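Before I ask anything, let me first share the structure, which is written out below as structure tokens.
Here the complex is missing one protein chain, while the rest keep their positions.
Chain IDs A, B and C follow the sequence of writing; residue 1 opens each chain.
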Amino acid sequence: MNWINKLQTIDRRIIYILLLVVCAIPLVKPLGVPLQVTDMTRDVYDIIEGLEPEKDVVLLSFDYAPGAGLDAHIVPVAVVEHLAQRGIKWVSVSFNPEGPMMADLIIKDLESRGFKYGIDFANLGYLAGQETAIRLFALDCLTITTDTRGNKTTDLPVMQGIKTAKDFAFVHQFTSDDPAMWIRQAVDPMGLRYAVGIVTVSVPSAMPYYNSGQIKGLLGGLKAAAEYETLLGKPGRAVAMMDAQSMAHLLIIGFIFLGNLGYFLGKKQGK
Amino acid sequence: MRKEVPMLITFVVAIIVMLSSITTGPLPDVFKNHISPWMTIVSAFAVGLASVNLTRVHGQKISRKRDGWVYSLILLGSMFFYGIFRSYIEINPSNMAAAENYALCYNHILSPLSSGIWACLAFYVASSSYRAFRARSMEATILLVSAVVVMLGAAPIGAQIWSKFPAVQRWLMNVPNMTGQRGIIIGAAIGSFVTALRVLLGIERGHLGGTQ
Amino acid sequence: MSLVEGNIFGFWMFIVISVVAVWIMTQSKNGKFKVTLRRINGLEALEEAVGRATEMGKPVHYTPGLGDIVDNKAAETFAAMEILTYVADLSAKYSAELIVTIRQPNVFPLAQESVKQSFVAAGKPDMYQENTVRFISSNQDAYTSGVVGILHREQAAANIMAGLFMGESLLLAEAGAQIGAMQIAITASTTQLPFFVAACDYTIIGEELFAAGAYVSQDKVKMGGIAAQDYIKLAVMAVIVLGTILSTSGSDFIRVLLTK
Partner (left out) sequence: MMSISMNIWHWTAAICILAMWTFLFKENPIFRIAEHVFVGGTAGHAIGMAVGNIYRYGWNPLVHNQQLLLFVPIILGVLLYSRFIPKIAWLSRWPVAFLVGVGTGQSIYTSLRTQVINQSLGAMVPLSGDTVGVTINALIGIVGLLAVLSYFLFSIPQSGALEKFSRAGRWIMMVTFGVSFGNVVSGRISVLLGELTRILGDWLGML
């Protein structure tokens, strides 16, 4: 029958346009579907709740490029918001050349809200050499002599008392790659308290490290950011987007179903 | 000389680096004060290789006016613009105005180009799910069913359809997925260990040009 | 100089398995230990793909992935380079045009050399052109958009992707599917596998990548290396079983030993 063939050969452009529409509508008019918070997200939240303001300093490693898009960037935005709310100081570093600019986007926003660069946070910039660089920095944070603004690292108030990665109360990496590099070079050898924010795509491959306790908390992309916003009691951008996410999933499942329906009906007919 | 020196360099450096992470004594300092900063510098030089290659390939295209040479001109122009601008900022970090302007050019041109191409993936995911994911065999069916459950469990709408979807999704993620990933991680680590051993002992010389 | 605590077991394990692995590789090299690798599904499709490209008069595209040769992902790239040599041999044999796209500057000269060698060895040095091996960009996304453009402009008949891949795999595979190329993916990158499985004609998964490299090169040392991996794996499996039995019975002997 003709319509079975049609089920199998919908033009890809129609699919593209449908996806665009299904994503755009809930963005403009959110539906407000309620959200459940998972343990992996709560773990990070609890760690930060347990830190002491004024005393503890957190290290944030920004290891993603803008190409990873919102799925990577929205997680640090939520975590930094929590740090800012609790008045906890942080320092950022990057092992990806594009990372410092991503940190700067967040810093710019904080500065406009009255937080002080150098006192509340600082951006140490990019250190080339990937794994080697991670280990070098973990062993000796002062190996980076100046921050991205040309200040001497040793002069930054937020860096006082910090020599190695051990001196940070907590290390949180944000990456679009897998967390194994940090675990191999710093977390396992130095016994750091470490959590990671990764893109949704990388969550399954990070599970074994979470299961074995090498990672203490795991934030996977937009969904985790939405959960984090819920925990903070400030539902924002991420929560609003989850509705669009839901609709897009339904659409894609629908297409898988249609494709398979056509396939099986076609097979039956062939017999 | 042409093969032996590099092999020796690799061997000595690798042994120092390896031992420096698990021993006390002088090696950790050798790593920290010498090898690691050297690595930073040498790998920074390696980044430049990419641009030399690009300049050669596209320079030729332009000088011979081959098809699409205008695009090559655009590519080189863009490379020199960002290259020179960024280098200036790196050497003069205290010039905040320049850094601000660079951030504008970066965040509103390169960054959207980059995430724009990634967003295309969403469309491709949709069309390839439709076109290619068929329950052709038992294995393909397992793949499909777990994918669909994960999608339903990962979006808030899933819990509205059936309240157990998030729990099933978490189970799939934490038990079978974790098991499979763990097997692949262990296997791949053993695989790269043996390759690394071949490199260390100079049996694998792929990186020195010519396999044996 | 002494070992830092927590590394004693690891260090001695490292020494022991290194010795065993080297011993197996030398035995295999000297022909005293014969290694036969199991068939890897999809590997013979390489020849079919190149042959088909010749018939259609269209090029074969090959990418050795995104990995470099200087980090811990090197193994995957080395394996991809072995497969490249094999593909270059095949395209010389069938006189099929070959296009190799490169992301890593370090991989570029190696790829040039090995393709050139294959063509010369087959007595067809003229097949090697300036743009047979093309450096695209060291940026992952830029590399991807460059390759996608090339696939469309050159209308490749075969698209062979081997080595390390990240998010761009689907872009490459989907671009190949759109131009109707026969596609073969060989990768250990698990996140990307479902897409290769969906969009490619053949997919070779996980560690099969390393085995495939050894298989096509038929190099005795490398085959010995694969056998060594197998024995290490068996030993790890035995330790895991033992550790589970002991921990179930309440003893943490293995756990203490491994973390020593």
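Following the convention adopted for this analysis, a contact is a pair of C-beta atoms (placed from the backbone, for glycine too) under 8 Å apart; a residue touches a chain by one contact, two chains touch by 3 or more.
Since the structure is predicted, the reported quantities are computational estimates derived from the model, not experimental observations.
The chain not displayed here makes contact, within the full complex, with A, B, C. Within subunit A, the residues in touch with the undisplayed chain are 13, 16, 19-20, 23-24, 27-28, 68-71, 73-74, 97-98, 126-128, 131-132, 135, 145-146, 180, 183-185, 188-189, 199-201, 203-205, 208, 211-214, 220-223, 237, 241, 244-245, 248-249, 252.
Listed for subunit B, the residues touching the missing chain in the whole complex are 2, 5-7, 9-18, 21-22, 34-35, 37-52, 54, 56, 68, 71-72, 74-91, 104, 106-125, 129, 133, 138-140, 142-151, 154-155, 169, 171-190, 192-193, 196-197, 199-200, 207-209.
Along subunit C, the points of touch with the absent chain fall at residues 7, 9-11, 13-14, 35-38, 40, 69-72, 74, 106, 109, 136-139, 141-142, 145-146, 148-149, 152-153, 170, 190-191, 193-195, 197-198, 205-208, 211, 223, 226-227, 229-230, 233-234, 236-237, 239-241, 243-244, 246-248, 250, 254-255, 258-259.
The definition used in the following text is that only the chains that are shown with their structure count from here on.
Most remote from subunit A, judged by the distance between CA-atom centroids, is C.
The innermost chain, defined by the distance from its C-alpha mean to the mean of all protein C-alpha atoms, is B.
Per-chain CA centroids place subunit A at a distance of 29 Å from subunit C.
Between the CA-based centres of subunit B and subunit C the separation comes to 16 Å, rounded to the whole angstrom. The set of subunit A residues that touch two or more partner chains comprises 65, 67, 130, 189, 204-205. Of all residues in subunit B, those touching 2 or more other chains are 43, 47, 114, 117-118, 125, 127, 129, 131, 133, 181, listed in ascending order.
Those residues of subunit A lying in contact with subunit B across their complex are 10, 12, 15-16, 19, 33-36, 38, 65-70, 101, 104-105, 127-130, 132-133, 135-136, 139-140, 143, 146, 148-150, 189, 200, 203-205, 207-208, 211, 223, 242-243, 245-253, 255-256, 258-260, 263-264. Residues 1-4, 7, 10-11, 17-18, 21-22, 25, 69-70, 72-76, 78-79, 81-82, 85, 105-106, 108-110, 113-114, 117, 130-131, 134-135, 137-138, 141-142, 144-145, 167, 170-171, 173-174, 177, 188, 190, 194-195, 197-199, 206-207, 210, 217, 219, 221-222, 225-226, 228-229, 232-233, 236 of subunit C touch subunit B in their complex.
Those residues of subunit C lying in contact with subunit A across their complex are 4, 71-72, 140-141, 166-167, 190-191.
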